[in-house]
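Up next, subunit A:
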Amino acid sequence: MGIKLKFNNIQKHFFGVTALDGVSFEIEEKHTVGLIGENGAGKSTLMNILGGVLLPDGGNMSLDGDAYLPSNPRDAAQRGVAFIHQELNLFTNLSIAENIYINSFPSLKKTPLIDKKKMNDSLKSLLKSLDLNYSPSTTVENLAPGERQLVEIAKALHSDAFLIIFDEPTTSLTARETEKLFTILDQLRSEGRTIIYISHILGEVKRITDDVIVLRDGKVTGNSETGLIEIPEMINQMVGRESDNLFPERSAKPKDSPILEVKSLSQPGIVGNVDFSVHEGEVLGVFGLMGSGRTEMARMLFGVDTYRSGSISIDGTPLPRNSPQSSIERGMAFVTENRREEGLLMNVAITENIGLVSLPDYCRNLVKWVDAKRMNEEAGIIGDSLKLKASDIRRQPAMSLSGGNQQKVVIGKWLMTKPRLLIMDEPTRGIDVGAKYEVYSIMDRLAADNSGILFISSEVEELIGIADRIVVMSQGEVVKVFEKKDFDVTALMAAAFREAVA
Partner candidate 1 sequence: MSKVDQLNTGRVGNVKILGRKILLSEFFVLYLTVFYLLVLFPFIPRVFSPYNIKNVLSNTWPLLVIAIGQTFVLITAGIDLSQTSVMALSSIFGAVIMTSEADPALLSKSPLWGIMLSDKGGLFAGTSAALPVGLLVMMAIGIMIGLINGFSVAKLRMPPFIVTLVSQMFFAAVAIWLSKSENIRHLPESFSRLGRGNFGPIPIALIIAVIIAVSAHLLMSRTLYGRRLYATGINPRAARISGVPTTKIIIAAYALSGFCAAVGGILYSARLEQGRPTLGNTLLLDIIGANVIGGISLAGGKGKVLWTVFGVVFFIFLSNTLNLLNLKFFVIDIVKGLVILLAAILDVVRSQLALRYSGGKV
Partner candidate 2 sequence: GSDKADDGITIAFCFQDLETEFWVAGHSAITNTLEAQGIKVIEKNANEDANRQLEQVKDVIVQGVDGVIIIPQDGESAVTIAKECNSAGVPIGVFNRPPADKSADALVVVANNEAIAEQAVEYIAQEAMKLGRKVTPAIMVGDLGDPNAVGRRKGFYNVIDKYPDLWTGAPIEIPTKWDSNTALANLQSAMQANPDIDFLFTSSDFLYPVIKSVLAPLGKWQKIGDDSHILLAGLDGDKTACSLQKDGYVDATGVQDVYAEAQMLLDAMLAAIEKGEKTPNEWLYDDGFALTQANMGEREMDMWGCKILAGE
């Protein structure tokens, strides 16, 4: 088999940060290659160069044996390279079909008009194969994040590219969708396409790739056949040290006194009769399939969305409806699942982002003078404790961080409020193993300090690893609450599918 793609000494610097420092490796044709590395290791940057989004500062590439240097995404597409970005790249005001066909609309019998029927018909089976049960003419605005990610995938599958890049495609997908995606990847491979697959979930990488490339600080630190390398070794190559524990030991046991009590919360069509409580020192996991209503429930709890009936109380006192501000005053914190749109002020400095929620705590006197110095210091400390990888956190905008580090900023801004109850919606999505461990440790520390944590996740393993109890939701209702002793992957999955629950 020939060489599909060759990187030779690729360099890329941003504002003094070295993102790629002489990256060289080759990818064999028809292989599926895993690309792994810590947050900020340079994976997305390398792919952006490959996809024509960025130009390298030095080095060269060759594709199919010819020199290759795309100056924009169109060039890349013409050379048969398709790219599913880490950040969703969809037009929310257009339909699914239009997003997929955005650059290749079929025309109606030699007129300049679009053949809508053809376009929509041709996609029906594709969407079905992805379990995306929407008409192709549905506007993307109406889709949940996970569903949007499926559209991105559909977009790449639909192109006839022979080199397809997946940059963390499963971050918004649950187990079932991920399985689906893997079947599709298999199919692509059998069609003879070459795939680059970036993920922080090393199990996935181990399972589906032929080769693994490891990046650390912009350099290649590992390059081997997947069969010849085990996960601990991958981690070793990624972080430069051994690590056997994926989850920290829980340092304290939950108390009996409840912090959050939710009683028959309902909103017609969305959630119904949700009852549960989070206790002091407890990590309460929430599991469910995509679209099971976990996010919506969390948003109601925090006061972002309205609900029709039921009660939410913190420390025994009911919470006013629909006011994130008073939720925060009562000690709640909320890491949303959508960091780009709801988590960060993208072009604002990192410290400002971290300080945003706790601003009132750094204000003096009547005019609410902000003590910027003190705030920046504290934000810096939080940043350090999260091992945030940035060159100058007072000036650098959040936008310039790697995906995982952005997530850390979001978590950081809530940690700064020293929350009593922290709601985390898919907080480990897109962050590397090391950072995940840190997030779990943070949860543990908070719990040990008597805070409560509501931890929404689609990864059963991490819930089992860190939660004290797990609530399983399906179709907007709480199906079952599992005690720690009953934790079991199959039982949890079964509950999520509502099998044998009755």
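The definition used in the following text is that contacts are C-beta pairs under 8 Å (C-beta built on N, C-alpha and C of every residue); 3 or more make two chains touch, one makes a residue touch a chain; residues count from 1.
Selection criteria: all candidates are chains of the complex that A comes from, given by their letters.
Because the structure is predicted, anything quoted here is derived from the model rather than measured.
Undergrad: Contact as defined above, complex as supplied: which of the candidates 1 or 2 touches subunit A?
TA: Candidate touching the shown chain: 1.
Undergrad: With touch defined as at the start, can you tell me which subunit A residues reach candidate 1 in the complex?
TA: My answer: residues 13-16, 302, 304, 324-325, 327-329, 334, 336, 341-348, 352, 356-357, 359-360, 363, 367-370, 372, 391-392, 395-396, 413.
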